[in-house]
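Scroll down for the structure; my scribbles are underneath it.
Yeah, one chain of the complex is gone here, protein chain that is, but the others are all in their spots.
Per-chain numbering from 1; labels A and B assigned in written order.
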Amino acid sequence: MISAVLFILLALFLFYYVVSPLFEDFKKIPVCEMEEEIRKYEEANFDEFKNDLESGKIGEEELSELKVKFKKEMKDE
Amino acid sequence: MSDFGTFLLYFAHALCLWGIVVSVVAINKNDLRAFRSAERSLIALFVLNLFSVSVLIASFLKDDFTIKYVYEYSRRAQPLVYKISALWGGMEGSLLLWEFFLSLYCVAALYLFRKKIFSLLPFASLIFFIVQGFFLFLLSFKTNPFAPLADAEGNIVSSKMAALIDGNGMNPLLQNVYMAIHPPLLYLGFVGFTIPFAYLISVVFAKEKKPLYLIPLRHWTLFSWLALGMGIIFGSYWAYLELGWGGYWGWDPVENASLIPWLTATAFLHTLFLERKRGLFKTTNYILATLTFLLSIYATYLTRSGVLQSVHSFGSEGAGVPFFLQLGTIFLGFMLMIIILSSVAAFYRYEVIKSFGKIKSSFSREAMVLYGTLLFALFAFIVFYGVTSPIFYRIFIGRELHNGVDFYNPKAVPISLALLLVMSIAATAPWVKGTLKEVKKNLLFPMAVGALSLLAGFLYLYSKKMWFSEVSQEKKILFYFLLLFFIAGFFMAAAVSDYFRAVNRIKKKTNKAVASFFLAILENPKRYGAYLAHLGIIVFCIGVAFSSVFQKSYSEILSEGEAFKTDGTVFSFSKLESDDFNQDIRNINQLKIWAEVDLFKDSKYIGTLLPKRVHYKSTLETNQPPSYEVAIKSTLFQDYYIILGGFDLVARKASLTLYVNPFVAFLWLGGLLLLLGGVVAFLPLKRVI
Partner (left out) sequence: MSVKVVIGITIIVGAFVLFFLSGGLKGGKVFYMTPEEFVTSKYNNGERVRLTGRVQIGSAKISTNKPEVNFILEDEKAKIAVHYLGNVPESFAEGIDVVAEGKMGENVFEAKDLIVKCPSKYESKLPEKKTENK
């Protein structure tokens, strides 16, 4: 008996929790502000490239080529 | 409690259906309300699963035998920790554990790194509901862990009746710490591969070209790969300690099932790294993510459904269940659906997963990853073929096939060596393109060290008189060993010199001598984590090579007081003892018989081993022989391993199987290095300016 009561309570609570957002006004899913994230990502990328450059793993020419390629990917919509 | 649990499952399954609906609405109408409902549904799913798992564990702890699953895998006298681990003792509970981990991961996937992947979340949540819906469908309608216990006529056992009976108890072989940890650890890995798949297919659906998703993707993959790898090694360790045949890996279909996704996941780790670094392998990553996910599902189906042991039916459910309702068909159907879904998505949105980088040289580090990936794919295919072909032979040709050590080893060994070779060359190969002068400079030192290491290894083999048994095999095996020694030296030289170069560079910048050692690691934790992990693999392979080729085994029947001598090692059987067989077995869990064997190497006392035979309530009641408890003495270069076979307490005789296993410790050492490498790779990056 107790398990039935517990279950009903749990079910009701979760039901309310899951369905309640539907009763608000319509809003679009916000587009997340990516500028900061993109900046951090590019910085981290170029850090890695600089690391490689310093340890002699790639040359200057390759570095600039890679920079161009990655920038292009970040800009594309 | 049986009903409560079952209703929790039904409710969770219904919630998945709801989640699919609101996710679709969120995607199509860009509706925030639907999306929030979807997110909340994922959280609710986790809560429901948490309740389900808790209810089942509580049922085990309370000895609630009205639940069939509890009756099958527990009994009143079972130790507490194994009442809990009985949760994953059979298929129903394992699937529940899987679903529990999955729901936890899905919530984590929703909130960790949220900003980087926010645009993917509506699509990812759809995938989460589809996959969870599949498992909850199985749990609700096919493999319900809360199914009530019924008697032979099908009448459900009442709680009054259940209070009077005792359960079967878990198989004694599984009542062991490692076996208790092994399945959950594996599942932490398997389940984790759902997330990369969900993210990548969402990338395609959402047409997301910005590669920010790579960061969470790499973290999830590394974590899951590490968990799975540790789970596999734990399984081998358990097999070595408990199964009592002197080995740790038998190419058993169940072992293989977990290896296959680990192989594709290892390749995936590397191609992900290259996507981040060079924009390469984007299509490959999409394929590997999907494949690894599917193979994890396949692995759990193979392991838990009994299809591999069943001789006559495809789904192992017998003739009563129609083909399309059998477990195997349902799993197959689900996997087929995923394949179709991901293929269609990739076909229509190919530009999203097209690589923008190029491999510029056949000797570059990028090319090495390509070769390595192909080797991993080949390895995975061979193991997959070995595991799956018997099923096809059984269904279509009507013959039972067994693929054992003789099938796998001759293929696994050269492929593994090829992988090690590629791995070592990659450590010295230049990025993008290198001039011949640069390449020569990089190779010189490692090649010299490799040659020295080869010589040292050869001298070691010679000095220990480790000659091989069959002349025809000898040359090939000797070649493999020398290649292994060379690779070990080569790689160590390359990795260590790279490390010291970085340490020196930082010492010059910061003037801190000791700290530079740590700062160098923090400057690029993934690189040094990788070096450690690769080193671990080499150590592991050395352990495998020595312990398989040079294992010695002896079967002897000895009387108390007798000794067995071989090669400077003496096994002295001093005593045969047992517990009192007259005590009431209802109160104790075990009755033991054991032999005392003193070990001497070159006249020096090494230790005393106590190989045992153990009776449990189940073995005594069903007149089965007692199970085996192996005795092992481990040193760095040798394992002494004794199994007590037959025994005669009256005649004071024992049948002993003695193994001398060289270099086994290297296996576990390699595993530890692998773990350490994985942990280091997770450290935060701190660049020294």
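Basically, a contact is a pair of C-beta atoms (placed from the backbone, for glycine too) under 8 Å apart; a residue touches a chain by one contact, two chains touch by 3 or more.
Not measured: the values here are computed from a predicted model.
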item	value
Displayed chains contacting the withheld chain	B
Option from B:Gly333, B:Pro414 or B:Gly568 whose C-beta touches the chain left out	B:Pro414
Candidate in contact with the missing chain, chosen from B:Arg304, B:Arg365 or B:Lys507	B:Arg304
Touch criterion as defined above, residue of B:Leu374, B:Ile395 or B:Leu685 at the omitted chain	B:Leu374
For subunit B, residues in touch with the removed chain	89-91, 171, 173-174, 239, 243, 245-247, 250, 252, 254, 303-306, 308-309, 316, 359-362, 367, 370-371, 374, 378, 382, 399-404, 406-408, 410-411, 413-415, 418, 476, 551, 553, 555-557, 613, 624-626, 643, 645-646, 655, 657
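Please note the rule applied: only the chains that are shown with their structure count from here on.
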item	value
Sites on subunit A touched by subunit B in the complex	3-4, 6-7, 10-11, 14, 17-19, 21-24, 26-34, 36-38, 41, 44-45, 47-48, 51-52, 54-59, 62, 66, 69-70, 72-74, 76-77
Subunit A contact footprint on subunit B (complex, rising order)	1, 3-4, 7-8, 11, 15, 18, 26, 30-37, 40-41, 43-44, 47-48, 51, 115-116, 118-119, 122, 209-212, 215, 276-279, 356-357, 430-433, 438, 498, 501-502, 505, 523-524, 685, 687
